[in-house]
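Just dropping this structure here.
The complex appears here minus one protein chain, its other protein chains still in place.
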Amino acid sequence: MLIYLALASVLFVIGLHGLFTARNLLRRLLSLNVLTTAVFLLLVVIARKATPLDPVPHAMVLTGIVIAVSTTAVALALVERIALRHSPEPEPSASTRPGEEDA
Amino acid sequence: MGLVGQVFDALLAIALVWLAWQATRAADLFRAVVSFIVFGLLMAVAWVRLEAPDIALAEAAIGAGATGALLLSALDRLAPRRGRSWARVWRADARTWVLWVPAVMALAGALTAAAWQLPAPGLGAVATGALEQSGVDHAVTAVLLNFRALDTLLEIGVLVLAAVAVWSMGPAPAASAPVMPSPTLPMLGRTLFPVFVLVAAYLLWRGSHAPGGAFPAGAVLGAGGILMLLAGAQPWIRSAEHGPWRAILSAGFAVMLFAAIVGALAGGAFFEYPAAIASHAILVLEVTAGMSIALLLFAVYLRGEPHPAADTDRQRC
Amino acid sequence: MNQVYPFLAAGLLLNIVVGLVRILRGPTAADRMLAAEMFATSAIVIVLLLAFVTGSFALVDVALIFSLLAALACVTFVSRAWVALEQASDDAASGPPPGDRGDTQ
Partner (left out) sequence: MTAGDAAVIVLVSLPHAAAIAGFVWPSRAVTVSLISAATLMAAALVAMHAVAGYGAWRHDVGGWEAPLGIGWTIDGVACALLLLTAAVGLAGSIHHAAARVRPSTAAHDPRYFWPLWLFLWGGLNALFVSADLFNIFVTLEFVTVASVGLIALSGRLAQAAAWRYLLATLFGSSVYLLGVALIYGRVAALDLPFLAQALPADLVGMTAASLVTIGLLLKGAVFPLHFWLPSAHARALPPVSAILSGVVVAAAFYLLARAWLGPFRELLTPAAGTALGLLGAGAVLWGGLLALLQRHLKRMIAYSTVSQLGFCMLLFPLAAAGATQLAWTGAMVVLLAHGLSKAACFLAAGVIVRHHRSGRVDALGGCQQGIGLAWFAFALAAASLVGLPPTGGFVGKWWLAQAAINSGAYPWLALLVAGTLLTAAYLWRVLEAAIRTGPPDEARRPAAIAAHREGAPATPSDRGMMIAALGLALGAVAVGAAAPPLAPVLSSAIGVTW
């Protein structure tokens, strides 16, 4: 178990480091995901240490994974919009909203 | 597994640390994303080692699968840039090695030590004791859909909310034909999609008495939808305001909310299913939640509001 | 026979660790993606071996999902990311594009 605890803290630190030093938006998002995974790992180790095996942290991590994918999706959508704004030639599909022609 | 097990864990930890480092520091973005996908894959193996097969299923399906597809697809829109070369990253960081590494080691060590001291009493016994009244045999499913059903309701809510938020940011990028015109892709999609559906149904059925259940099932089904989309199928979710898709997308959340309120009206608390019908109620919730998760993952993957169907009017509020 | 399985699993994991070099080195995006696919295959076998060692057959489901989702990652790569990345590396080969400041964004 100790090795997984150490892994969790190393992953936490890596995520922290990436979050604060990376400049690229996507890489910061990946760092944040690594950070969250480290916390999940700690929860699962706690569940494993308990006797009998504790299902509650497992359920918490399952909930957390779904939440993480939702927030990642929202963040990715934001990153894409921000990147499009900075790119020299925006894609034509993004500049016309549906229904804008009847405005 | 004894010593071999220790070696296995150590190798796994080394690989995970290396991949995490790559995912956050790699010179080019594609390498970072691939590292992250492999990171998710090996995390699933770690969950298996930690006797958490439910999480392994979810991580394999959602963490590595759906997130990986999302990230890879985002790459083609984020104009790929050449990063700093690896040597330069190494050299630029050399200064910080002296300063940061000791601090970081201390922090990691302290965290590990603190976590190692945890007595971890756990709620295993309490949960097992309550399992009989929960209506399912598998403890994790019981926690998710009965003991802590409110969390699950709000979690599906977050997914619905994510779909609404992503759609609100603008239209989906034009459904471009696959950049590599290949006859294999549509065929692959047609062949694999039924398998995805079959596996999803199987996982859903397993959920009541073994690891599995709505979440991995929904994720697998959603991944199947994404596969069809990638293989060149037109997205079948249309943004018609009065069409069925928006209602179907929010159905899982609505049904759970409805179940919670019915429980309250039946004289109990919010989400209190009468013990007699608990197992049926949970089955219904699982099926709708699974379907809903599948469609929502697909909706989020569209990365914007899908284009309105050609035959509906564009009336707006 | 069962005694061999842990060794096999550890050996396959070692295989993955060594294979990580391909992700680092590339040289092309396709090499990296193929390495990832190879890891997925190895992970499937590892999980199956663990299933036999621990006798918990729920793990077979995990392997099943691995196999399906590996296909998804591969298809995403082929249909979405590959050409964009190849074009970018062609640009880089024919001279740095204007305004390319490396990692900054």
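A, B and C label the chains in the order they appear, each numbered from 1.
One rule holds in what follows: contacts are C-beta pairs under 8 Å (C-beta built on N, C-alpha and C of every residue); 3 or more make two chains touch, one makes a residue touch a chain.
The structure displayed is predicted, hence computed values, not measured ones.
Visitor: Over the full complex, note down every shown chain the hidden chain is touching.
Guide: Among the chains that are shown, those touched by the missing chain are A, B.
Visitor: From the list B:47, B:196 or B:253, pick the residue that touches the absent chain.
Guide: Missing-chain contact among the listed residues: B:253.
Visitor: For the chain left out of this view, which of B:4, B:161, B:233 or B:283 touches it?
Guide: Checking each option in B:4, B:161, B:233 or B:283, the one touching the absent chain turns out to be B:161.
Visitor: Considering the entire assembly, which residues of chain B contact the chain that has been omitted?
Guide: Its contact residues with the unshown chain are 114-115, 117-123, 126-127, 130, 146-151, 154-155, 157-158, 160-162, 164-165, 167-170, 241-242, 246-247, 250, 253-254, 257, 260-261, 263-265, 267-273, 305, 315-317.
Visitor: Spell out the interface residues on chain A facing the chain that's missing from view.
Guide: The list for chain A reads 12, 15, 19, 25, 28-29, 32, 35-36, 39, 42-43, 46, 49-50, 54, 56-57, 60, 63-64, 67, 70-71, 74-75, 78-79, 81-82, 85, 97, 99, 103.
Keep in mind that, in the parts below, only the chains that are shown with their structure count from here on.
Visitor: Return the chain pair with more inter-chain C-beta contacts, choosing between A-B and B-C.
Guide: A-B
Visitor: Provide the C-alpha centroid distance between chain B and chain C, rounded to the nearest whole angstrom.
Guide: From the centre of chain B to the centre of chain C is 19 Å.
Visitor: Determine the centre-to-centre distance between chain A and chain B, using the mean Cα coordinates as centres, and give it in whole Å.
Guide: 11
Visitor: Would you pick out the residues of chain C that each touch at least 2 other chains?
Guide: 103, 105, in rising order.
Visitor: Of all residues in chain B, which are in touch with two or more distinct other chains?
Guide: Residues 49, 51, 79 of chain B each touch two or more of the other chains.
Visitor: Under the touch definition given earlier, write down the residues of chain B that touch chain A in their complex.
Guide: 6, 9-10, 13, 16-17, 20-21, 23-25, 29, 32-33, 36, 39, 43, 46-47, 49-52, 54-55, 58-59, 62-63, 66-67, 70-71, 74, 77-79, 100, 104, 107-109, 111-112, 115-116, 118, 120-125, 127-128, 139-140, 142-144, 147-148, 151-152, 155-156, 158-159, 161-162, 165-166, 169-171, 173-174, 215, 239, 293, 297, 300-301, 303-305, 307-308, 314, 316
Visitor: Under the stated contact criterion, what part of chain A meets chain B in this complex?
Guide: Residues in contact with chain B: 2-15, 17-18, 22, 24, 26-27, 30-31, 33-34, 37, 40-42, 44-56, 58-63, 65-74, 76-81, 83-84, 87, 91-94, 96-99, 102.
Visitor: Write out the stretch or stretches of chain B touching chain C in their complex.
Guide: 1-2, 4-5, 7-8, 11-12, 14-15, 18-19, 22, 27, 30-31, 34-35, 37-38, 41-42, 44-45, 48-49, 51, 53, 56-57, 60-61, 64-65, 68-69, 72-73, 75-76, 79-84, 86, 178-180, 182, 185, 188-189, 192, 195-196, 199, 202-203, 206, 210-212, 216, 220, 223-224, 226-227, 230-232
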